[in-house]
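With one protein chain held back, the other chains of the complex are shown just where they sit.
So, chain A:
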Amino acid sequence: MYFCTDFKDTVICSKMQRKTLVRILSVLLFITSFSAVAQDEHTEEAKEILPEGKTKKEEIKEFINHHLMDSHDFNLFGSTDEETGKTHHYGFPLPVILWDGGLHTFMSSEFHHGENVVESNGNYYKLYHSKIYRTDAEGTINYDEKHHPTNVRPLDFSITKSVVMMLVVGLLLIWLFRSLAKSYAKNGSLPKGIGRFFEPVVLYIRDDIAIANIGENKYKKYMPFLLTVFFFIWFLNMFGLTPLGVNVTGNIAVTTALAIIVFLITTFTGTKDYWKHIFDPLGDGMPWIGKIFIYIILVPIEILGLFIKPFALLIRLYANMTAGHVVMMSLIGLIFIFKSWIGGPLSFGLAFAIMLIELLVALLQAYIFTMLAALYFGFASESHEHHEEHEGEIQHL
């Protein structure tokens, strides 16, 4: 097919165009008629009440919510027996460590996925929506008007799924980069094997993130943190895309901890000029009487900015990763919504495309986090010589 730009071909062309148009339309009609049938079926299907009194849509929603949360056991997959309606879980249990007027430790397999009440040193515990509550011997959970449990929650120091993944990634990073360091010592600063892949990444972080934002003189102090946080986030994001079903960087507690570390580093490495910028941004350029009126507004904003910067950092990573997981799970859920031949290919095609984007997002979010952390460190470590240089340039011009 070609586009008709010449007046001469208009007649032939319009015929051809009409033909192709008709063809395209008929194919589209064909597809939509099928999906319309499927739609009719699925609305009936979705309203069909499942044994536990939930509709299919609610069940999928619940499944997604469950995936997004941290859990006390490493569940790989499960299958429901059609006849008995019982669900079998495949995976391995993790240790539960509670502080509730004394230490309570047991394996999460004792919960039997929330069905059992566990007795430990005279206290009873029950798992409800992936959270542990203290109950009586029967395991009754009391609710308030909004259907939130009112039972006491013990302090939970358990090795959960997220903690396991963080430990795994931490050990992986230590092992990987130690062996790379050793191979450099042996080969005389030539990368070998997987080092050929990682060397440009490390150099990129040094040259284009650290030196570009912090400056030639002071970047070395921050390099260990920047490299660690970059690879930590990147690897965890990549693990989130595997069928292991982990969602560590999409957990707000994890990103909060990372942001708090960034905040502490910026605060404690802040130079005199950094703090002067916050509490006395105008410097000597104005008499103090004039400054008072401006600073009533300006200084609170600057102080607020100190906290907003890491807050934006934590929300960005958390929201991006959570959104990615929700989209992926919803697309896979389409199979169960459609329940026809169209669901599988549609779900596969969309999920495949989103997966490719997520691969990019996994790297991009790690990069953005490192980049912004470096930018904040750059603000914190700026010194006065810098300004004088610039002022000198301006005068020179």
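Some points to look at:
One rule holds in what follows: a residue touches a chain if its C-beta (ideal position, glycine included) is under 8 Å from a C-beta of that chain, and two chains touch if they have at least 3 such contacts; residues count from 1.
To be clear about the criterion, contacts and distances are computed from a predicted model.
Set against the options "Phosphate transport system permease protein", "Protein translocase subunit SecD", "ATP synthase subunit c" or "Lysine-arginine-ornithine-binding periplasmic protein", the UniProt name belonging to the omitted chain is "ATP synthase subunit c".
In the complete complex, the hidden chain is touched by one of A:60, A:180 or A:372, namely A:372.
When the whole complex is considered, the residue among A:202, A:315 or A:350 that touches the unshown chain is A:315. When the missing chain is restored to the complex, the residue among A:141, A:212 or A:241 that touches it is A:212.
The set of chain A residues touching the chain not shown comprises 208, 212, 312, 315-316, 319-320, 364, 367-368, 371-372, 375.
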